[in-house]
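Missing here is one protein chain; the remaining ones are kept as they sit in the complex.
Right after this comes chain A.
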Amino acid sequence: MPDTALDEPVRRFLEILGPGSVITDPVRLRTYECDGLTHHRTSPGVVVLPETAEQVAAIVRVCARHGVPFVARGAGTGLSGGALPRTDGVLVVTSRMRRILSIDLPNRLAVVEPGVTNLAITEAVREQGYYYAPDPSSQQVCSIGGNVAENSGGAHCLKYGFTVNHVLALEIVTPDGDLVELSHTDPGYDLLGAFVGSEGTLGITTKVTVRLTRAPQAVTTLLAAFDDVESGGRAVSAIIGGGILPAAIEMMDALAIEAAEAAVACSYPEGAGAVLIVELDGPSPEVAHQFAEVRRICEENGAFELRVAADPAERAAVWKGRKSAFAAVGRISPAYIVQDGVVPRTALPEVLADIERISGEHGIRVANVFHAGDGNLHPLVLFDDDEPGAAERAELVSGRILDLCVEHGGSITGEHGVGIDKSRYMTKMFSEDDLATMQLVRCAFDPEGLSNPGKVFPTPRLCGEAPGVRRGAHPLVESGQAEQF
């Protein structure tokens, strides 16, 4: 049932955008009921499709005036439910904000609208020898606005860093509906850095200035097959310990390889208990030298087969299995959970052994795919949703893996974000005071809590009124549903 509290805002949206850009038809609304985390579903109250920053600002001002929550959505590929809409709220979709506004090679930057896909930026400058460095596996579809919200990484962030290291300025609409520029040239608090990764809870990005990176002179990709994950892990430690910073080091275990083989026939070496993909890039003489080193290290640590990809086609073949891994497990399991956690790299062997033990204890298979260079695990927890209790056990195993990450001094998410999925784990990683301090930032940007409420933080909190002006207790506080802050 449409929420009547939305009637007036919807009328205003129609005035601002016209009927072609406001969706209230329940059937069409269902397109937007979830993001990449598909087991959380809610139909939005209304969907708006603005084409300009001014329209976004006008929409947000209407929301602010009527106290209506709003959620931004890019391509909807997020894996933590960050773009999960609200029935009582507005979903602001950026899919019609897809213009590349300018490309400035002398200053190595591009200015783009938030709905532009990650890959589109690289495609626009590739011929001139540049690219946009952060490369999430979803880069063909995910939006730069979503990348900014999630501070997305990619296989190559080991060397090149994350979205936050490549964004030079943002234009945002604050939760009061003001258009503000946050720039790396501003003195004072690094609000730009704080906004990146805030998962849509501090406002809506309407313009992004990204740094463009010069393409490397040489790229070499190596696939190494090992008997087991332990020897692969030792090779990773030796490479990093040897002072080499590859562009990427990825690992897959036997189960993940089996899945990839079934899905895309990537023909990885037969009998491998683990494969390592190491990509080196940079100046040719440096890459040549490091390649020899990496090769030697892999052999010393028991690699029984090495394949070298020298051209883009061969490289694509090596990456094929890795890039398809998430979807591929669908071939070997009816259902699965994609987990995302981080451990210090030195803790990898112990944590992997623990995962194996937990998996055995609960009779739930776990396939491991991970960014080994920076300890970012993506365990794929496999289960049969037809089997009674299996989903619960898988959920348990998945949660235990996050516990392991926290126990080893790591993180509950390396790149997929907290969203709705992991807000309850935040208290495992952060103290009450840590979270309360983060909440100060939230309250500074969004005192009414209208921008993507219910995401990232575990308990809904309210921002205290300005000192001196005390009104009655908020109804949510009185009913015990929220804490005054």
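The definition used in the following text is that contacts are C-beta pairs under 8 Å (C-beta built on N, C-alpha and C of every residue); 3 or more make two chains touch, one makes a residue touch a chain; residues count from 1.
Simple rule for what comes next: contacts and distances are computed from a predicted model.
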Per UniProt record, name of the chain withheld from view ["PbrT protein-putative c-type cytochrome-like protein", "Alpha-D-ribose 1-methylphosphonate 5-phosphate C-P lyase", "Glycolate oxidase FAD binding subunit" or "Serine/threonine-protein kinase RsbT"]: "Glycolate oxidase FAD binding subunit"
Of A:F13, A:F226, A:Y336 or A:F445, the one touching the omitted chain in the full complex: A:F445
Absent-chain contact - pick from A:T52, A:S95 or A:T174: A:T174
Of A:R214, A:R296, A:R357 or A:R424, the one touching the omitted chain in the full complex: A:R214
Touch criterion as defined above, residue of A:T31, A:S102, A:S183 or A:S267 at the omitted chain: A:S183
Per the touch definition above, residue among A:R73, A:H371 or A:R400 touching the missing chain: A:H371
Given A:L49, A:V173, A:L191 or A:V294, the one touching the chain that is not displayed: A:L191
Absent chain, residues of chain A that touch it: 104, 106-108, 129, 150-151, 153, 157, 161-162, 164-165, 174, 178, 180-183, 185-194, 196-198, 214-217, 237, 240-241, 243-245, 282-283, 285-286, 289-290, 342-346, 371, 374-376, 409-418, 422, 426, 429-431, 433-438, 440-445, 456, 467
